[in-house]
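Working notes, beginning with the structure itself.
Every protein chain of the complex appears in place save one, which is left out.
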Amino acid sequence: MEPYVKSYREHGITTIEFFHPQSNSLPLHMLDALSQEIHYAGTHDSKVVVLQSAGNAAFCAGASFNELLAIDNEKDGLRFFSGFANVINAMRKCPKLIVGRIHGKCVGGGVGLAAAVDYAIAYTESEIKLSEFSLGIGPFVIGPAVERKIGTSAFSQLAIDSTLWRNADWAKKKGLFAEVHPSLQNMDDAVYRLSNTLSHSSQEATSELKKMFWRGTENWDTLLKEKAAISARLAMSGFTKEAIENFRQKLANKRTQRFR
Amino acid sequence: MEPYVKSYREHGITTIEFFHPQSNSLPLHMLDALSQEIHYAGTHDSKVVVLQSAGNAAFCAGASFNELLAIDNEKDGLRFFSGFANVINAMRKCPKLIVGRIHGKCVGGGVGLAAAVDYAIAYTESEIKLSEFSLGIGPFVIGPAVERKIGTSAFSQLAIDSTLWRNADWAKKKGLFAEVHPSLQNMDDAVYRLSNTLSHSSQEATSELKKMFWRGTENWDTLLKEKAAISARLAMSGFTKEAIENFRQKLANKRTQRFR
Partner (left out) sequence: MEPYVKSYREHGITTIEFFHPQSNSLPLHMLDALSQEIHYAGTHDSKVVVLQSAGNAAFCAGASFNELLAIDNEKDGLRFFSGFANVINAMRKCPKLIVGRIHGKCVGGGVGLAAAVDYAIAYTESEIKLSEFSLGIGPFVIGPAVERKIGTSAFSQLAIDSTLWRNADWAKKKGLFAEVHPSLQNMDDAVYRLSNTLSHSSQEATSELKKMFWRGTENWDTLLKEKAAISARLAMSGFTKEAIENFRQKLANKRTQRFR
């Protein structure tokens, strides 16, 4: 199946869905499409936004490694890492509440998406990991969004111990997920219940709530760009190129074995 | 029994107690009385303050709906919503530590009071809810106090999913309650033990502790007034009038049935 970002509205609920065959990882053009869809939903007739991804595997594996590996200068790197910055800023500035449907694993930027929604409803198998540091970069662009939700301590733990998966229960205790459900059906029921309720809420109150929740983040347009520049610079290092190449090889070997 | 706010001092411990027959909900004149009593305790001979309410049912159901419904202009609305702003600011600026005795349910402004005390000791049946959003307003005035105690994530959850009760254990995990006790007697013992200890503490150290805990809130005199203005504006909407009227009807029907 081809990668896509699509969006549809029903009863005031705008559902934005993305898909990529490589564990829902996101190349720049999909990130840009996501930013646009979120912006559109916030400025048109939607009453509430649901963010979800397709498939039964990962919710989102972060930024696309293939694309990152192909980048050979900081300027393109900055454009690449600004992709997630723009999505997070679009979510932050959207005057509607955004409900996240987190049906599976979140890595790197995927954790950033789960953190930037206003209310994340997750399936119990949704483990999380910030693997950036093991690749010689760091969760810089998504850092402010993740830290805002789970605090400095839990964010440091995730960022430092960058090879360890934390389970959905940990993510709930730390505040990343608002709800964790034992089945996909339960999760979907919860997403429906809440988004339906929110679609009948006062839109003036919604917009004021949203402002309150994001108070203190007014400088993020600038801040996240600065963070993207840090990632871009580090990504040009030999350390990162080698680490990502190794990672890809390992993944490729795994896939080969599977088909033997 | 008539509504009241009363205050008495024994061995350096000032106990401030309020009561209202409608689930300890608070009309403006009682909020003003609370502010005054807290201010008085902070500037006279008290060594520690205990905040409690009467009865065995709700700790505090928030602002008085009857009063809110009667308001027909933003100016009166601002005065009304400033009531809780003033109480929270009085608690914040009181140089004494304030221990909260939370014996039952907290709704809306009641959650604000539990958040603004320096140390909340609760009974295990004390569930909490921020119902404002379902009424077309929002927990704006109390928001900063609640968010300061339980963080952005837990506060967002409460404010968004505004019809759900969270139990005392949840409130403890998130940091709203410092202690949760299995019986009213245990709770009262804990309140006595702590307030008695604090009444023998250095008052100079107390005042410095209090300043440290509230560092960064110096602009709340202004901030909470701005929030009150937001609530006042939203409360004039048809959405809110209708929602509160429906709520009152439901309550009235419930009471009628009880007496059949």
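Just so it is clear, A and B label the chains in written order, and each chain counts residues from 1 on its own.
FYI, a residue touches a chain if its C-beta (ideal position, glycine included) is under 8 Å from a C-beta of that chain, and two chains touch if they have at least 3 such contacts.
Since the model is a prediction, treat every value here as computed from it, not as a measurement.
Asker: Among B:13, B:97 or B:228, exactly one should touch the missing chain; which is it?
Answerer: Result: among the candidates, B:97 touches the missing chain.
Asker: Out of A:3, A:77, A:110 or A:138, which is the one that touches the chain we can't see?
Answerer: A:138
Asker: Among B:31, B:122, B:141 or B:198, which one touches the chain that has been omitted from the display?
Answerer: Touching the chain that is not displayed is residue B:198.
Asker: Contacts of chain B with the missing chain: which residues?
Answerer: Its contact residues with the unshown chain are 97, 118-119, 148-151, 173, 175-176, 178, 194, 197-198, 201-202, 204-205, 208-209, 212-213.
Asker: Mind listing the chain A residues that contact the chain we can't see here?
Answerer: Spelled out for chain A, the touching residues are 133-134, 136-138, 140, 143, 151-157, 159-161, 163, 173, 227, 230, 234, 237, 239-240.
Just so it is clear, only the chains that are shown with their structure count from here on.
Asker: Would you mind reporting the rotation angle for the C-alpha fit of chain A onto chain B, rounded to the nearest 5 degrees?
Answerer: About 120 degrees of rotation relates the two copies.
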